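Heads up, one of the protein chains got dropped from this complex, but the rest are sitting where they should.
Letters A and B mark the chains in the order given here, with residues in each chain numbered from 1 onward.
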Amino acid sequence: MNDPVTDRREIRELLENWVIWRDAGHWDRFRTVWHDDGVMMATWFQGTADEFIRVSKEGWDKGVSILHFLGGISIDLAGDRAVSQTKMTISQRGDVDGVPCDIVCTGRFYDFLERRDGRWGLVLRQPIYEKDTLMPVSPTARPELDAALLARFPVGYRHLAYIQTRLGYTVKPDMPGLKGPEVEHLYARGARFLAGGSL
Amino acid sequence: MNDPVTDRREIRELLENWVIWRDAGHWDRFRTVWHDDGVMMATWFQGTADEFIRVSKEGWDKGVSILHFLGGISIDLAGDRAVSQTKMTISQRGDVDGVPCDIVCTGRFYDFLERRDGRWGLVLRQPIYEKDTLMPVSPTARPELDAALLARFPVGYRHLAYIQTRLGYTVKPDMPGLKGPEVEHLYARGARFLAGGSL
Partner (left out) sequence: MNDPVTDRREIRELLENWVIWRDAGHWDRFRTVWHDDGVMMATWFQGTADEFIRVSKEGWDKGVSILHFLGGISIDLAGDRAVSQTKMTISQRGDVDGVPCDIVCTGRFYDFLERRDGRWGLVLRQPIYEKDTLMPVSPTARPELDAALLARFPVGYRHLAYIQTRLGYTVKPDMPGLKGPEVEHLYARGARFLAGGSL
């Protein structure tokens, strides 16, 4: 049996490895942070870890540029289960109406983890999207945004959704943000999971 | 008695919990990182932890949007006292002349901590404000800034002060920056505290 100090250390390492390995395209190592039934929820994809890796690799190969950055971790432990919250940014680069732009979305990874056979792994990653912004990579040109398309998405990830829609992805419109029923529902789900309930 | 490894781990967890819990509006948990006489120094507020939580909650309820992000921690320990420095950004969103904007201020949390009855807690948080920038959330519009108002504040937090002044807060004009007598004074204060002197 682990002690809580070890548990927290192993979970922290897992969370940090996630961003280093995914963003560098180290897919084999990236697979190891997930349990086999692990599920990833993103604006542009929802499904199993294996599927997520497949489509991430496809995106990587065709030049989709997404980078993550972490800004603080808080972990709630309950035996062989844990819920962690990690400050993060998702930074996507792409052309918007011919102008190279960066979209930076700020939020939290809200993660459900389990220790099975002595190994911590991700069971579910549900990000919380708090706000985002779009800026040209160089100040030499400014894109014209389609205000109607932008307004279709929640304030937490509307610029991210904008570019992902333009890239051809179908963006999920009801992801949790900083406030509102979606994030309250997520907190309740986390508490239930820690209390031993089903996911 | 703690060992230094445990002390550092507990302080790090406290520092990371601070940003996760405050920014998510988890006020009860946020209260636990402070000692009862803990003091918060911010550009727009200076006072006890309890008062800080009260006004932060007020701001949250009326839509003031502030998020923090951490970027590296360094801790100096001396028995039951510690001074920690943590790279951070303060990111505030608000309208500037009708244009939604993000202000991002980069600096360090300079923290005074004590272990009392076996529990580490914040005694004083004095941020160092190193530089800040203001950008529209979308590149579709540009605000006109009042150059005279902007120039009233130090380079480390002038855009932050700008929007906070417009929101009706009174902004402290002499906070420490990357260089200068204010930050030298703060370093001296930290050294004195670690040597057992009064705060």
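The definition used in the following text is that a residue touches a chain if its C-beta (ideal position, glycine included) is under 8 Å from a C-beta of that chain, and two chains touch if they have at least 3 such contacts.
What you see is a predicted model, and the numbers here were worked out from it, not measured in a lab.
Listed residues B:135, B:167 or B:194: the one in touch with the omitted chain is B:135. If you put the hidden chain back, the residue from A:69, A:169 or A:187 that touches it is A:69. Interface note: of B:53, B:150 or B:194, the residue touching the hidden chain in the full complex is B:150.
One chain of the complex is left out; on chain A, the residues touching it are 9, 13, 15-17, 19-21, 23-25, 65, 67-71, 89, 91, 93, 102, 135, 137-140.
Not every partner is drawn; the one left out touches chain B at residues 5, 8, 71-74, 85, 87, 89, 101, 106, 108, 130-131, 133-136, 142-145, 147, 150, 159, 178-179.
The rule we apply is simple: only the chains that are shown with their structure count from here on.
A rotation of 120° superposes the C-alpha trace of chain A on that of chain B, rounded to the nearest 5. As a whole-number value, the distance joining the C-alpha centres of chain A and chain B reads 26 Å.
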